[in-house]
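Dropping the structure in here first, questions after.
A single protein chain has been removed from this complex, and every other one stays in its place.
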Amino acid sequence: MNNELIYIILALGIGALTIIMAIIAILNKKLSIAVVAAGVVSLFASILYLFMSAPDVAMTEAAIGSGLATLIFFYVLNKIKKYND
Amino acid sequence: MIRNFLIGLVLASFVYIFYNLYVSYEPKTELTGIAAHYAEQGAKEVGAANLVTAVVVTYRGFDTMGEVTILFLTASIIGFFLKLNKKDEKKVIIHKGTSELLVTSAQLLVPIIFLFGVYVFINGHLTPGGGFQGGAIIASGIALLIMANPNKEINHHAILWIESISGIMFVIIGLLGIALAGGFLDNRFISLGTFGDLFSAGAIPLIYSFIGLKVGAEISNILNKYQKSQKES
Partner (left out) sequence: MEYLNLGKISLLIGFILIIIGFWGILSQKNIIKIIVSFTILDTGINILIVSLGYIKGRTAPIIDASVPQLADHNVLNSIVDPVPQALVLTAIVIGFGVTALLLAYAMKLFKAKRTLEINQFNDLKW
């Protein structure tokens, strides 16, 4: 029971951070900050999956959602920056 | 003005729907229906300790095949869109130079990352992990490699062959399931073995290894295409 309570408090904190990061990702004018914030949303989501006893999903989300997807976004941002120069 | 009003209207209706769903939702207290069957009979029927793997590879194996096909289609469309012409192909990416730390750690870590990816998808039926996770880990190894050396040429033919052969083998194993056991992607044509061993659960380790190689090759292909598109001016 005590263990469950700790998880609930942690989940509330991580959930609040996730939502703040999502709002930052949408409102921030700088594209690179928005992309990184979206990656952080994915990372926190993978911790939430771990709390919900879904380790398979957590591994996939951490590797693909927050790692490789962010990398591809940065390739595109770099390309756009090169065009603008 | 009217645009913001319409957006507000759409969002407010979503909030209304979700509020009603949230208030009326009651958390489950026990497994019912098909999930109860998988939990009770999964270990006996399929022999995999990881029930998620059992569902992904055998019970819903057909979904997985469609999913891998979608990924293949995506990779081909991206390859079509980001195709370079002959002149750009020969260009060299000019960069400010990668740091010593990144280059050295890439040399050290990439083989270990590949090994870990293979470990994850071979043990997919026993521990958390499997083909998709292992493939993603292998692809992140490739990502480290091309970040350390932006002009690195990933062998395109190797990726192509790994992907085609593992896709064909996946379908052939599925058809063997029809011929020798109960249906498409049935894993019981190889004996189930002792529960919990590495070589157990029939064909699941084999199928998941091929899925892992295929997913890894496809994601590496996508990364490689984006890397090469940096050459174009």
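Here the chain labels run A and B in written order, and each chain numbers its own residues starting at 1.
As a working rule, a contact is a pair of C-beta atoms (placed from the backbone, for glycine too) under 8 Å apart; a residue touches a chain by one contact, two chains touch by 3 or more.
Keep in mind that this is a model prediction, so the values were computed, not measured.
Touch with the hidden chain on the side of subunit B covers residues 4, 7, 10-11, 14-15, 18, 21-22, 25, 27-31, 34-36, 38-40, 42-44, 49-52, 54-56, 60, 63-64, 67, 70-71, 74-75, 77-78, 81-82, 126-128, 130, 132, 136, 195-196, 215, 219, 222, 226, 229. Counting the whole complex, the residues of subunit A in touch with the unshown chain are 4-5, 7-8, 11-12, 15, 18-19, 22-23, 25-26, 31, 34-35, 38, 41-42, 45, 48-49, 51-57, 60-61, 64-65, 68-69, 72-73, 76-77, 79-80, 83.
Here is the rule we use: only the chains that are shown with their structure count from here on.
Note on chain placement: the centre of subunit A and the centre of subunit B lie 19 Å apart, centres being C-alpha means. Of all residues in subunit A, only 55-56, 59-60, 63-64, 67-68, 71-72, 75-76, 78-79, 82 touch subunit B in the complex they form.
By the touch criterion given at the top, residues 50, 52-53, 120, 128-130, 132-133, 136-137, 139-140, 143, 219, 222-223, 226-227, 229-230, 233 of subunit B touch subunit A in their complex.
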